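Below is one structure, written out as structure tokens; comments come after it.
As you look at this complex, bear in mind that one protein chain is not there, while each of the others sits in place.
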Amino acid sequence: MASVFPSEDWFNEVRSVFNSDDSYRGAGGGSCECRSAMKIGRRVFLLNFEGIECAPVVEADKGALADVDFYLDMPLADWQAMVKDIAANGGASLHYTLNTLDLDRAEGLSHSVHEDQFREDLFFRYNQTFQFFFDASARIKTSFG
Amino acid sequence: MVKGPYIGYILGDLNYRREPGMSEAVDLATVEIELKLDWMNRQGEWQTHAKPGKSGLTLADIQIGSYGETPEISDNMTGRPRGAQARPGSFRIGNYSVRTKNEIWLENASFLYEEALQRQWSSATDVPWHTIEPLPDDIEEAQCELATFLTEVEFVAGDVPARWISETTPDYFEPRNVLLAQVMDEARHMDVFRKRALANGGGLMQATGGTAGVVGSIDLARDFTEMSSRLHISGEGAVLTIFRMGELMAYNDAEKAIYRLCAQDEARHVAFGVMHMRYMSEEAPDRHEEIECYLDEAERQILAGSQNPAGNQTASSEALAILLGGGVAHYDEGFRKLMAIRRRQLVEYMKRVKSAGFGKRFENGRSQVKEMMAVSAA
Partner (left out) sequence: MAKAKASQAAAESAAGQAGAIDGIPQPKLDWAGRSNQWGTRVKPNAYGLRLGDLNVGIYGEIPDQWQDQTRNPRGAIPRKGVPPLGFAIRDKSDLWAESSGDLYEEAIQRRWAPATDIPWNTLKPLNEGLERAICQVSTELCQYANCDVETITSWQHQMAYGYHEVKQFLATASFDAARQFEAFRKRALSNGGGLGLEGPGQVNRMILESRGGWTEAVTYLFLMRGTFTMTMLRYLERYAHNDAERALYRYTLQDKARQMTYGLEHLQYSIAHQDDMALIMQQLLFIGDRVWAREMKDHVLMEALCVVFAGGISDAGTTGYAIYRQMMGDFMNSYVDTCEWLGVKRQPEMMPNSMTQYLKVN
């Protein structure tokens, strides 16, 4: 059965794929200590990495953005486009990698409430881990309810 | 591969050579000696039980008791591991110029070192080289120009930290180990851009000479913090942006991977600089003005100079604009993108310097960065 994007179920299904595949721990992936959030339209999902694993993903309210190192923010349609691209190609194609989405959009993708660049830089420091995570979504069935 | 009586080490083979082998039959106890064992009473703090946590047994896990205490000033001239029992007759081997903690320390060095170990990658096998296809000539030439520049500059950040490592007391081994990981990272960067230049029908082009040993350069810094402010904050901060641009303008998955993985490493190096400067700011207020002067110089010479290819009219910035635009015919479009990214680069730089504790310079008119942003926005 397909998981609906975005939802806690969807993120946690991706998380299971990510956590169970050792290949995501090499090739520039690996240990990652970071608290992030995905702001999808008006909804917020907290994505925390501890060591080599992603912790259970929970939905939160907007106030939680103040506590994360950075959050990725796009309108729902843009998130859906990214997830569809990943599903179609088995991983993000050239125009849908996270860094490209960040630089290619006038308003950017990665943001923070605290404006501390040291913490915002974690988006770059762990970029491969986040890319692996979303690329893992190609291995689950997604619906867009 | 060399063959000799001792080496015999075979590439790719798990086994080191066992010849000349260890004797299987040891002639036991034909000679007996009496051991003094006096050294057993001359050891460091005992009863230390570091336990592995979720991330294994990390450097943070072994900061126990006296082993976690780092001296403000190191009198260790013999190279002994911190916490080991000193031997009065030991030779002074250390020619350490970095012996004061605030000169090199940062709070998260152990963490950055473990992260560097865990997130290593291989340019030979982790880049999908097979995805590279022939590109239009102007694009390939621009890629090769950029790759030549990066091959040239990347090991500045290997050579220079290496020299400082050799002058740092092992009492501060945590930051030293981060720098050793950086030297390793930079070797890989130098190598991956050489590979890119030679992998797709192009070649290396002309060097920029931008890493010359002139006054004010990273090479000639006479103080570790001076070097770090130039290298980690200004220099690598700028290169991080180039790598991010490289990922954006990649024409295949191989280039995507190269730039993304290099950007990860570079962000770690930048983090070292920010955290060291923050420590320095908090622990050595008497050096505050001196650091401001380094930042003045760094902003003048690196952000505005030829080491920053996003600056106007360097060979590398022209190459970037061609790549961002999608060819020489779209240079203007690429140039606009370049300027937009350059503004973000400067915003990120300012936020890093603020995070390091030197943000007032952007409010009191000391920094020229806002003027740079205005120029690039015009």
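Think of it as A and B in the order they're written, each chain with its own count starting at 1.
Methods note: a residue touches a chain if its C-beta (ideal position, glycine included) is under 8 Å from a C-beta of that chain, and two chains touch if they have at least 3 such contacts.
From a predicted model like this one, the values you see are computed outputs, not experimental measurements.
In the analysis below, only the chains that are shown with their structure count from here on.
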{"item": "Separation of subunit A from subunit B, taking each centre as the mean of its C-alpha atoms, in whole Å", "value": "27"}
{"item": "Contacting residues of subunit B [partner subunit A, same complex]", "value": "54-55, 111, 114-115, 118-122, 126, 240, 244-245, 247-248, 250-253, 256-257, 260-261, 263-264, 266-268, 270-271, 274-275, 278, 340-341, 344, 348, 351-352, 354-356"}
{"item": "Residue numbers on subunit A that touch subunit B, as the complex places them", "value": "25-31, 33, 50-52, 94, 97, 99-100, 102-104, 106, 108, 115-118, 120-122, 124-128, 131"}
